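So, subunit A:
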Amino acid sequence: MSAQAQKACLEVQDATRRFGGLVAVNAVSFQVKPRSVTAVIGPNGAGKTTLFNLISGALSPSSGRVLFEGVDVTAEPPEAKAARGLIRTFQLVKLFPELSAVENVKVGCHLRTRGGLLAALLRPRWARRMEAETEERARVLLELVGLAATADQPAAALSYGQARLLEVARALAAQPRLLMLDEPAAGLNADESARLATLIRRIADDGTAVLLIEHDMHLVMNTADEVVVVDFGKKIAQGAPDRIRQDPAVIAAYLG
Partner candidate 1 sequence: MNSSPSTILPKAVSVPARVSPRRHLAQAAPWLAAAAVVGYALVVGGYPATVVGFALIYAIFVSGLNIFMGLTAQVSFGQSAFAAIGGYGSAILTTQYDWTWAPAMLAGLAAAVAAAFVIGYPTLRLKGHYLSMATLAIGLIAHEIAVQWESVTLGYLGISGVPPIDIAGFELSSDRATLTMLTVCVLATAFAVARIRRSRLGRAFAGLAGSEDAARALGIDVARYKLLSFLLAAGFASFSGSLFVHVVGYVSPEVFSLHMVILSFTMLYVGGIGTVVGPVIGALVVSVLPETFRALRDYQDLAYGAALILLLIFAPRGLAGLFAALDTRRKP
Partner candidate 2 sequence: MDFTLIGQSLVSGLGIGCVYGLIGIGFCVIYNASGIVNFAQGAFVMLGGMITHALFVRVELPYGLAILLAVLIVALIGVVLERVVVRPLWTRNAPMFVMILATLAAQIVIERLTYLAADDQPKTLPVFTDVPPIMLRGIAVNIQSLWIITGSLAIVALLALFFKTTRTGKAMRACAINREAAALQGIPVHSMLALAFALSAGLGAVAGIMLTPTQYTAYDVGVPFAISGFIAAIIGGFGRPFGAFLGGLMLGVVQATAILYFGAGLKTVIALSILLLFLFVRPSGLLGAAK
């Protein structure tokens, strides 16, 4: 393995997924560098979400490999990948609707806390302290995404944009090393979207790689260091945002 590859946070090698005769993702390869924001863009139905599912473990690839921090994690289930620090959000937001916003984020702290049945029942001092820290952390994260005011409302009562932001906060609670966001800006108003862009940049600058699927080109151009373009399941271009904007293949895919 080259020094270059070892440095990559995530490396996707020839990832392919077939559904019957349809090849949804066709031999896609790319890397995500640490502390960078990589965006996957492409027309609707290009296979972006399927690609995401292959990386996160929700689907297993028909062929190809997924390396996370140099380790082959292709066959691992989602919870195992999450335990390595590969945390995702969903295109169709999947919150815990019955729980309040702050409880949702606290569930996100699962990997960074410990304690099972005995800790729950006996509640020793360390568990009490951890509970308090979890509560505070969750509220701080809500503050960060701008949801402090709705912390105690049930998640089901949040607006669509708020629900998306809550999902980001919940993912951050797991302290990801790679944060995968599936269309985080969909349904956000201009204000929320701008806040999200700042947040994504800040997350990356602080050491967590970000991989996002996004339709909002404004957000992509403002945040991404690297853009991967897919169309009909294939990668058609990759590069810095400025270069991608002028790439004839990309323009053709979007217009044609």
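The working rule: a contact is a pair of C-beta atoms (placed from the backbone, for glycine too) under 8 Å apart; a residue touches a chain by one contact, two chains touch by 3 or more; residues count from 1.
Selection rule: all candidates are chains of the complex that A comes from, given by their letters.
Predicted model only: the values in this text are computed from it and were never measured.
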Interface partner of subunit A in the complex, by touch - 1 or 2: 1
In the complex with candidate 1, residue positions of subunit A that touch it: 34-35, 56, 58, 77-79, 82-83, 87-90, 94-100, 102-103, 106-111, 113-117, 119-121, 123, 127, 130-131, 134-137, 139-141, 143-144, 148, 151-152, 154, 170-172, 174-177, 202-203, 205-208
